[in-house]
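Note that one protein chain of the assembly has been removed; the remaining protein chains are unaltered in position.
Chain lettering (A, B and C) follows the sequence in which the chains are written, and residue indices restart at 1 in each chain.
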Amino acid sequence: MTLAQEAPRRGRHAPEKVNQATLIIKGNDRPGIVAAVTSVLSRYGANIEALDQYSDDPQGGSFFQRTVFRLEDLAVALPKLDADLAEALGADFDLEYTLRDMSLPKRVAIFASKSDHCLLDLLWRHRRGELPVDIAMVISNHPDTAEEVRSFGIPFFHVPSAGADKSAAEAEHLRLLEGNVDFVVLARYMQILSADFIAKVGVPIINIHHSFLPAFIGAGPYAKAKDRGVKLVGATAHYVTEALDEGPIIEQDVVRVTHADTAADLQRRGADVERAVLSRAVAWHAEDRIIRHANHTIVFA
Amino acid sequence: MTLAQEAPRRGRHAPEKVNQATLIIKGNDRPGIVAAVTSVLSRYGANIEALDQYSDDPQGGSFFQRTVFRLEDLAVALPKLDADLAEALGADFDLEYTLRDMSLPKRVAIFASKSDHCLLDLLWRHRRGELPVDIAMVISNHPDTAEEVRSFGIPFFHVPSAGADKSAAEAEHLRLLEGNVDFVVLARYMQILSADFIAKVGVPIINIHHSFLPAFIGAGPYAKAKDRGVKLVGATAHYVTEALDEGPIIEQDVVRVTHADTAADLQRRGADVERAVLSRAVAWHAEDRIIRHANHTIVFA
Amino acid sequence: MTLAQEAPRRGRHAPEKVNQATLIIKGNDRPGIVAAVTSVLSRYGANIEALDQYSDDPQGGSFFQRTVFRLEDLAVALPKLDADLAEALGADFDLEYTLRDMSLPKRVAIFASKSDHCLLDLLWRHRRGELPVDIAMVISNHPDTAEEVRSFGIPFFHVPSAGADKSAAEAEHLRLLEGNVDFVVLARYMQILSADFIAKVGVPIINIHHSFLPAFIGAGPYAKAKDRGVKLVGATAHYVTEALDEGPIIEQDVVRVTHADTAADLQRRGADVERAVLSRAVAWHAEDRIIRHANHTIVFA
Partner (left out) sequence: MTLAQEAPRRGRHAPEKVNQATLIIKGNDRPGIVAAVTSVLSRYGANIEALDQYSDDPQGGSFFQRTVFRLEDLAVALPKLDADLAEALGADFDLEYTLRDMSLPKRVAIFASKSDHCLLDLLWRHRRGELPVDIAMVISNHPDTAEEVRSFGIPFFHVPSAGADKSAAEAEHLRLLEGNVDFVVLARYMQILSADFIAKVGVPIINIHHSFLPAFIGAGPYAKAKDRGVKLVGATAHYVTEALDEGPIIEQDVVRVTHADTAADLQRRGADVERAVLSRAVAWHAEDRIIRHANHTIVFA
């Protein structure tokens, strides 16, 4: 059982989400799961505001459920509710679950390089109230966007990448991130993360790949797309795993192009798709709408 | 309480849906509804295969739920399950519900005129197994498509429309439909139905309107769209009510056009959207994925 | 004949567009137009880089052509080329034309209010080099975005709107704009322009309307869209005329929504479409890709 009901922590509260919680459940499908969960919630007088469930095979497949509920004095009730769910779900059904108080937004670090379209789009949306996250910091291997990032009231750290040996830079990253963030977003960060870093950072990492994966894996996808004469270019947001560009896909989209578009045009058109796709992925992750399973995702969008 | 558990009727069975049922619930939102429903189902050992719910306002709004479950010997258990649900939902929560055995596909009559794109698309999809309906008949005010329709093994009735007074034709329609169909689809049927007919037919009617409603209401929408210089043309599937072109919208889509497209081109491009939108609406209605509420629809697609 | 070859003016040059010109032609269709135009250009040794033409009816309709060409020492050759075109097109064919040196970007004023998504997107695209315009100023009836606009190096003028009588504010607008801009963009500017202002300003005005026109004309389109239960929301960029929301449509797009989206969600989803649609319209106008005709546009995108 994964128990993610975090210790109460200081931080920005989302007042309209006080007393609102998400419950994510995952495990082997068996009759009675939904009833078991909802009857526990019902005993507490919780009002279910959204419930999505999916089974990849009703005969013995895997089961996934996302429930959003509202409960008066949630913070007080949470420990006991958690214990009751642990018994109902863990003991009886052997299910994993995650219970989270939604008034505490997830804390995120954004990694960026020179290209600013994905970074700025996230900062704008956050300022407009569209991204329910707490942006703890921006880390970049280039100093170019420092002033702009800080104008949003967000700390900016410049960690240069020094050639092939990334260990010093990555050690610095880990010092900055440790204990401070719940996930990391690579907003067109042009450095490859080492397997060691991925293992040590201990939080999910979301990347935006500038192609419709699995087409044009790796570097220079727009040049490859131009070369192949494709009529659509795309972008893919995915979780980072050790297998480069092979992690679970969260979201994808495409835009139409023609023979008259140069490789530079494709890159420009693609940038619009990249920022749109990444912002959707980040919002969904922030709201616990994504469940990872094998190398896939279940997205209750 | 609406009780739609139909009397067992002769007809084509969908073998892969034997023992599968849908339960649609609608009413005022209150804590505990999901738990109450799922605990009844759980008592019977039903396995919930899909569950979607929506509340238009968690504080005192309306609540909607669609549940698909599988239950051994469903046909035997149905009457008692229905009585238990009636008590749990009706008595305790004052909710309306509909319970339906999915192995009995809904029976539909398709109305058409000269234009065949929507009609043929429905017939093709049905033959391919994409539309879980029983097409009882095609009724047209033109004889043109008779041979083609019959080549699909489906009865075709020619009911000419004779000028302004539609009462004789509509009386003929009612004779053909009565007791034979669960809903009607207007597949580019170019006659306006009278309020009297709509009241008497007693089953839902789905229409495809060749514009993105509420733009270009009424006749000649493609000419109007050309005239207005729009850059997208669309189509809208909706339930028919007495208020022409104003019934609850089920589905919409658009396609891009340019200044170089003539009004005839818009009509051609639009026809592709019309058949796509209508086929989605019919499939969703067939699978009880649409709940009507006020002048809207909730679509659990 | 409209002769828009502007007097050489001081200003930012686009170095990669030196010696590049656009020639827009409009008039009654007759055989031989394309040959007449291209033979004049050929005599000067101009290299045609793009040529688009459209006739709304090859038998006696209207003819539209956009030609982009490159010519060494364009600035020197322009007056004589213009005279030759005047003779070839005006005298022989009675066509209107516009000839423009593309190294002099059009100067634009952006009008905004509190909502910043369209404004920021234009400023950011301009900084990235995606919008070939010279942003002369931003005018707003709210002071909120002053600092952000100025951080892009662009002058910001706060002109409050004082109740029903707009004459003082509009007089101030005209003083700021006169002689300084080639077109105006309303980037979610929430004030209605008077017919008097539109007549006096003397340059094209582009507006972004937050709906798929002609659906939901006027104020509050997202609330209306929610009310009508539509499945797509859209945005429309159009030229402003005295007839509110009725000017020639330049570009439109839509995004899919569901019953679960609140009116506020529609507004958020719609904002993404608005900024995308407006930025395309502005770029096309800047590159002389749009020809107005009757209440339509021909867009050589």
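One rule holds in what follows: a contact is a pair of C-beta atoms (placed from the backbone, for glycine too) under 8 Å apart; a residue touches a chain by one contact, two chains touch by 3 or more.
Remember, it's a predicted structure, so these values are computed and weren't measured experimentally.
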Residue touching the undisplayed chain, where the options are A:251, A:272 or A:288: A:251
Of C:50, C:91, C:195 or C:264, the one touching the omitted chain in the full complex: C:50
From A:60, A:163 or A:229, residue that would touch the chain that is not displayed: A:229
Footprint left on subunit B by the chain that the document does not show: 117, 120, 124, 128, 130, 148, 151, 268, 272, 276
Absent-chain interface as seen on subunit A, which is shown: 54, 56, 212-216, 228-232, 234, 248-254, 258-260, 295-299, 301
For subunit C, residues in touch with the removed chain: 29-36, 38-39, 41-42, 45-55, 58, 70
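In this text, only the chains that are shown with their structure count from here on.
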Distance between chain centroids, defined by C-alpha means - subunit A, subunit B (Å): 37
CA centroid of subunit B to CA centroid of subunit C, Å: 44
Numbers and ranges of subunit B residues touching at least 2 other chains: 54
